[in-house]
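For this depiction, one protein chain was excluded, whereas all remaining protein chains were kept in their positions.
Labels run A, B and C following the written order; every chain starts at residue 1.
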Amino acid sequence: MVKKIKAAVLGATGMVGQKFVHILEKNPWFELKSVAASERSVGKKYSEAVRGNLVGEFSEETLDLEVKPINPKALDEAEIVFSALPADIALKTEEEFAKAGFVVFSNASSHRMDPDVPILNPEVNPEHAVLIEEQRRRRKWDGAIITNPNCTTAVLTLSLKPLMESFGLKRVIVSTMQAVSGAGYPGVPSLDIIDNVIPFIKQEEEKVQNETLKIMGSQEKPAEFKVSASCHRVAVLDGHVEAVFVELEEKVEPEKVMETMSNFKGEPQKLKLPTAPDSPIIVRFEENRPQPRLDRMVGKGMAVVVGRVRKDEALDGIKYVVLGHNLIRGAAGCSVLNAELLKMKGYV
Amino acid sequence: MVKKIKAAVLGATGMVGQKFVHILEKNPWFELKSVAASERSVGKKYSEAVRGNLVGEFSEETLDLEVKPINPKALDEAEIVFSALPADIALKTEEEFAKAGFVVFSNASSHRMDPDVPILNPEVNPEHAVLIEEQRRRRKWDGAIITNPNCTTAVLTLSLKPLMESFGLKRVIVSTMQAVSGAGYPGVPSLDIIDNVIPFIKQEEEKVQNETLKIMGSQEKPAEFKVSASCHRVAVLDGHVEAVFVELEEKVEPEKVMETMSNFKGEPQKLKLPTAPDSPIIVRFEENRPQPRLDRMVGKGMAVVVGRVRKDEALDGIKYVVLGHNLIRGAAGCSVLNAELLKMKGYV
Amino acid sequence: MVKKIKAAVLGATGMVGQKFVHILEKNPWFELKSVAASERSVGKKYSEAVRGNLVGEFSEETLDLEVKPINPKALDEAEIVFSALPADIALKTEEEFAKAGFVVFSNASSHRMDPDVPILNPEVNPEHAVLIEEQRRRRKWDGAIITNPNCTTAVLTLSLKPLMESFGLKRVIVSTMQAVSGAGYPGVPSLDIIDNVIPFIKQEEEKVQNETLKIMGSQEKPAEFKVSASCHRVAVLDGHVEAVFVELEEKVEPEKVMETMSNFKGEPQKLKLPTAPDSPIIVRFEENRPQPRLDRMVGKGMAVVVGRVRKDEALDGIKYVVLGHNLIRGAAGCSVLNAELLKMKGYV
Partner (left out) sequence: MVKKIKAAVLGATGMVGQKFVHILEKNPWFELKSVAASERSVGKKYSEAVRGNLVGEFSEETLDLEVKPINPKALDEAEIVFSALPADIALKTEEEFAKAGFVVFSNASSHRMDPDVPILNPEVNPEHAVLIEEQRRRRKWDGAIITNPNCTTAVLTLSLKPLMESFGLKRVIVSTMQAVSGAGYPGVPSLDIIDNVIPFIKQEEEKVQNETLKIMGSQEKPAEFKVSASCHRVAVLDGHVEAVFVELEEKVEPEKVMETMSNFKGEPQKLKLPTAPDSPIIVRFEENRPQPRLDRMVGKGMAVVVGRVRKDEALDGIKYVVLGHNLIRGAAGCSVLNAELLKMKGYV
C-alpha cells in the first residue's frame, strides 16, 4: 500500500473517540489527519481537550493536533471519518458527511437499524457491505455510512457466527456483566457501582436483540432465530462478560463446539487485514476463564475469549461465557477493521 | 411462647456461623446457649475466635461465650443445633448430632440431596417437612437433619414459587452475579475480584439445578421442568443478583406476574413466624432495581426483591431480575425460619 | 420541649441535602416542613426529585413533600433552614435568608471564613456561637448564618480538641483517605476510582488548614499551631480516614492520649442534646481499626473513631488514625447538632 488514506475522528475526546485515535495512530493503512469535537473543545490542542485521561499514551504529534469543529468543510483534508458521536448528534451529522462524499465508519446507534445501512462485524457479515450500493442509490450521495454493532452485540455475534454456520441457531439467551467504560466518561458514578450491580442499561437489551438478528440475517432480512438479553453493569473497568445459552438446530457436544469456535476464521483473517486478530475466537479450557482483567487485551482487544463451554440443561443445547473488550472489538477497533475490509472491497 | 428452645451453633466463627449467632441473639423463640467451632477456637471467648469481624455487633453476653468443641456431649445444654459447618465435616458430624437426638438445621450441602432429608425453603415447600418422619424411621434416630437450600437456590426458588403455582414452569435459565461473602472468609482474594468478574463458582451450577428441582417437586420426586444455571462472582460484598428467564405453561403478561409475585404469601407468613418477612417477594417497578447495596436488607434480609419483570423473546415467556441476601435468606436466616416452622409443626 | 421548631432544607435533593432530610425526620426538636431545590426539581414530589437514591429510606410523608423553590418567601412556614447548597449559590442565597430573619445552618463553604460567621463543631468550639451577635450587628439582620466545618476538618478537629486542651498543640500533619460520597452525586466517576487513588481534592487542603485554625482559635483570632494537609480520594463509599501526626506542647505517652480522648465530653454531651453521641470520640485498641465500613456508623455517624495511637518518631509526638462519617459528623449531622446547641443557647 503506497499511500495511506487520510482519516478524521468525530467526537475524538470521549472514551470511544480516544480509542479511535489510539488505534489509528498505529494503523498502517490509515493516517490520522484530524480530530474533531464539540464547540467546547474546538481550537484547543487535543492534549487539552481529552477528557479523563483514560486511554493512555498518545504520540506528541497527536497531542499537538488542534481540535476541529464537526463539519465536512473543516475536515476536508480527510477521505474517511470515524464517528464516536453521541447518537442524537450523529443522526444528522453523519448524513451531512456522507452527502459531502465521506465514507463514515460509525459507532453511533442512530443509523444502525436503517435498512440500507449495514451493521458490520467484519468476521460475521462482511457480505452486508454491498448494502452501501443501495444506500448510495437511495440516498443519492457519494459517501456512505457503515456502522459497527453495539459493544455487547459485537462480542456476542462473533461468538455465535461459527455456531450458526456449523449447527444452526434456534434460540439465544444472553445475560451480560458489562464494564463501566461502556457508559463513557464520566459515565457511571462510583457511588452507584462500588459494592453494587446495576441491573439495567438503557436501550441495551433492545440493541442486542435487534442488531444481532440484523447482523446474522441476510442483507434483505433479519435472521429468524430468537434472542433475549438481560444486561447488567458491574464494577469492571473494561471488558464485557456475557453468559450465553444457545439452542442449536443440531445436537452437538461441547468439545465439537470448542473445536469449531477455535478453528473459525473470517474474511479479515483470510485477507490478513492489519487490525484483524490471528484468531478471532480464543477458546480457554480452564474452569474459571474468561476474566475481564486477564483476557480483555487478547488479540490487542480484537479477539473474543470463550470459556466454560458446556451442555445446557434447559434448552438441550450448549452454554458458554464470552468476553470481549467493549471499546476495541465492541467499538473503535471494529470500525477500523470495517474500514480495512471496505478498502479491500474497493468501497473506500 | 413461655419457654425458649435452647440452641447451639456449629461452626460459629465463620461468615454463616456469625450470621446464625447474630440472628439467634434476637430471636424470640430460641435462646443461643452455645457456640461451637474447630479445635483452633475451642476454649477461647467467642470475641477472640470470630474471623474477620465482618458481621457486626454482638451483645457482650455473646462475645463472652466460651467456644465449645463440636460434639454432642459438649453441647448437651442445647435442644437444637444450627450448622454452618463446611460440607466435608458436616457429613459425619451432623449425623452424630441427629443420632444423639438433636434436630439439626444445616446450611451444609452434604445431606441436601439425600432422599430422606428435606431441603426446606419455608415459603416454597413447607410440606417437605414430613420427610423427617421417613428419615427417623430409616436412620433410626430421634433427632433430624433439615437443610436450607444453597444461597442462590433459596433466592431463585422463592421467586419461582408463585409462578409455578399460578402459571406452571417449563424451563428456567438463571445467570447469577454473586457476592464475595458467599465464599466465606477469607474467601475470594481481592487480587482476583477488583476490576474483574470470575465466571465460575465450584459446584454452584450443579447445586442450583439439582436443589431447585428437589425443592420444587413433591416429597417423592423432583419437579419436571428444566433448569440451567451459569454462576459468576462479582465485586459485591453481600447479595446475589440473578437474571432469570422463564418459560411458563401458560402465556401471561408481565403485569400479571408482578401482581402474582407481590401478593404471594407462604406458610411462614400465614403462621406469622417471627423471622418471616411480611411479604417474601417485594416487586420494584423502577427500571434499575433490584440493586444489592440498596435492596439486600429488605425484610431484614429475608425477603427477595424482584424487578425488571418483562417479556422474554427467546422462550416466549418472561424474564426478571431477583436479588436476595445470600447469608440471610440464602443461609442462616432461612434455617432459623425452618426451625420456627418445624416448631409450629411440632417436630421440634 | 412542647413545640417543635419548623425547619426547611435548601438543596434537599443532593447527597448532603438527603442526609439533612433523613436526620431531621427523626429529630425530636425540629420538624421538617419543607424541602427546597433548584428549578429542575421545583413542583415535583421529593420522591421524584432525589438524585441517585443513595441515602436510603424516607417516610411516606417526606417522599410526598412538594419541592419548593429556594427563596425565603416560598419557605416562610419554616423558622430555621439547613443549607446543603453548592458554594457558589450559597454565597448570596444564605444572606437573603438571614436578611429575611432565618437562622441558616449551612454546610456550604462560602461564608465559613467570614470573620463574623462561626464555623461550629459543637464539641470543639461552642463558645464561638457568640459571633452571631457581632454578625447581626454588622450585617443588620435578624437571622444568622452558622456553618459547620468541611467534612475532613470536622473529624480532625474533634479528635484534636482533647489534645489541645490537655497537652497543647504545636504542629499537626494530616493525610486523608476520603470517601467518594464527599464529592456528591454523581461526583467521582467509577472510571477514575476503580483500582485507583486520586491524590487531589480541589480546595480541600486549604479548607482543612484554614478552618482548623479558625475553629480551634478564639472568637477573635485563629489558633497559632501549624497545620498541613494532604488529601486523597479512595474507593470507599462513606467515611473519611485521616492519618494524623501531632507535635504537642508537652511530652505524653500514647496511653495517656487514649485515656484523654476516651474521657472527652463536650458541651453537647453535657447538655444531652438529642443528636449528640454519648461519647464523641471512641478509641479502639485493635491494631487494625478504625475501618470505614465497620466504624462509620458508630454513634449514629456522629462519633469519630480513633485507633492506632502511638508515638511519632519524626515530631517526637504522637500519631493516630481517625475516622468519621463525612456526611453525618462531617456535614448534615454536625449542622443539626449546631442547631440544637443554638436552641439551648437561646439563639434559635
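Observations on the model:
The rule we apply is simple: a residue touches a chain if its C-beta (ideal position, glycine included) is under 8 Å from a C-beta of that chain, and two chains touch if they have at least 3 such contacts.
Computed from a predicted model, the values in this text were never measured in an experiment.
Remark: the omitted chain is touched by one listed residue; of C:Glu96, C:Glu249 or C:Asp312 this is C:Asp312.
Across B:Glu94, B:Asp195 or B:Asp312, the residue that sits in touch with the chain not pictured is B:Asp195.
Residue in contact with the omitted chain (choice from B:Pro86, B:Gly187 or B:Gly217): B:Gly187.
The residue touching the chain not shown here, chosen from C:Leu131, C:Ala235 or C:Val298, is C:Ala235. By the touch definition given at the top, chain A reaches the unshown chain through residues 53, 56, 194-195, 294. Listed for chain B, the residues touching the missing chain in the whole complex are 15, 52, 54, 180-181, 185-195, 235-237.
Where chain C meets the chain that is not shown, the touching residues are 171-173, 175, 177, 195-200, 209, 226-228, 230, 232, 234-237, 241, 243, 245, 287-294, 307-308, 312-316, 319, 321.
As a working rule, only the chains that are shown with their structure count from here on.
If you average the Cα atoms of chain A and of chain B, the two centres end up 41 Å apart. Multi-chain contact residues of chain A (touching two or more other chains) are listed as 195, 235-237.
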